[in-house]
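The complex appears here minus one protein chain, its other protein chains still in place.
And then chain A:
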Amino acid sequence: MDKMPAWADAVLVPLISVFLAAAISALVILSIGENPLNAFSIMVEGALSSSRGIGYTLYYATNFIFTGLAVAVAFHARMFNIGGEGQAMIGGLGVALVCLFIPWPHWSLALLGATVIAALFGAAWAYIPAFLQAKRGSHIVITTIMFNFIAFSLLNYVLVNMLKPQGSSDPATARFPEATHLPTFQSMFSTADNVMFRNAPANVTFFIALLACVAVYLLIWRTRLGYELRSFGQSETAAVYAGISPVKITIVAMLISGGLAGLMALNTTMGEAERLVLNATEGAGFIGIAVALMGRSHPVGILLAALLFGFLYQGGTELAFWTSIPTQLIIVIQALVILFTGALDNMVRMPLEKIFLNIRKGDA
């Protein structure tokens, strides 16, 4: 009765939010003396008009899909996993170990092995905060944030003291062997006389991200485990009544969440850099929170939100390249989108709900 239709909630609200963010961004760009329309067209051109631009956009989107799904799964069990960043870093460590120390005969096998290890490493990093939450009641937000710092320091130590090639001053591993290099979009979609996605980092991991969307959808809405997870997220007392163990669900949800975050390393470390660098995650773990919020913790929404943020990342880079708009301002634009789609969601929803109610009243 007092609700607007589901499509309006799922489509109209985010669209209007993005539009508002764009409008304010335009004002900001105007205020430093640049033309916002021009800036917008550079962003669109840079991110969407060439297959190379699209290749970059999809590369970034792949990261955000994984971290967005990670946040969403934990969120369904009413836990706020802020630790995607750290879990992805440790996932990257796993990927590096697998690629460097196992002589893979073919990239497909290497990808399979790396997928398993990246998920295991990410999950393992999420396990400690999960255990502390489940058994000791230490708040998961606090512990996962702290574990981001620990992950960074740990990675730093491992890279500098163990994995860095002799003589190198760069805190990074050696390049992975040829057999572990993943097919890029360029190699997959180009023909002899038509090169597509030239030099773009998008790679086969994008399809793993799509598979992950499907898997998370099935997990959350079609399996008994997903049912228990959602039940626990809605009401712990009811879950206990139904015979669902809070300890088990807390830990399992965080393991899956950490595993998904860990999978992001496939894209950055194995797909793009082909070696492990210190700052491979580049804040994608945090963007995942905005992506999950904007996507309403639903895989389809997360996919769309991840594409939007991929566009913002790639478009923003182009903007910095072609105009005098400083990079800081591009971060401001991205932050505005996060602000409007995530935090100020209700600002859009409530007036919209009123409008819908009035329309319906008019009909009745």
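Following the convention adopted for this analysis, a contact is a pair of C-beta atoms (placed from the backbone, for glycine too) under 8 Å apart; a residue touches a chain by one contact, two chains touch by 3 or more; residues count from 1.
Quick note on the criterion: contacts and distances are computed from a predicted model.
Colleague: Absent chain per UniProt: "Spore germination protein", "DNA polymerase III subunit epsilon", "Ribose import ATP-binding protein RbsA" or "Cation:proton antiporter"?
Modeller: "Ribose import ATP-binding protein RbsA"
Colleague: Check each of A:152, A:227, A:286 or A:322 against the chain that is not shown and name the one that touches it.
Modeller: For the chain that is not drawn, the touching residue is A:227.
Colleague: Would you mind spotting which of A:37, A:242, A:335 or A:350 touches the chain that isn't drawn?
Modeller: Looking across A:37, A:242, A:335 or A:350, the contact with the absent chain belongs to A:242.
Colleague: On chain A, where is the contact patch with the chain that was removed from view?
Modeller: Listed in rising order, the touching residues are 1-2, 218, 222-224, 227-228, 230-231, 234-235, 237-238, 240-245, 357, 360-361, 364.
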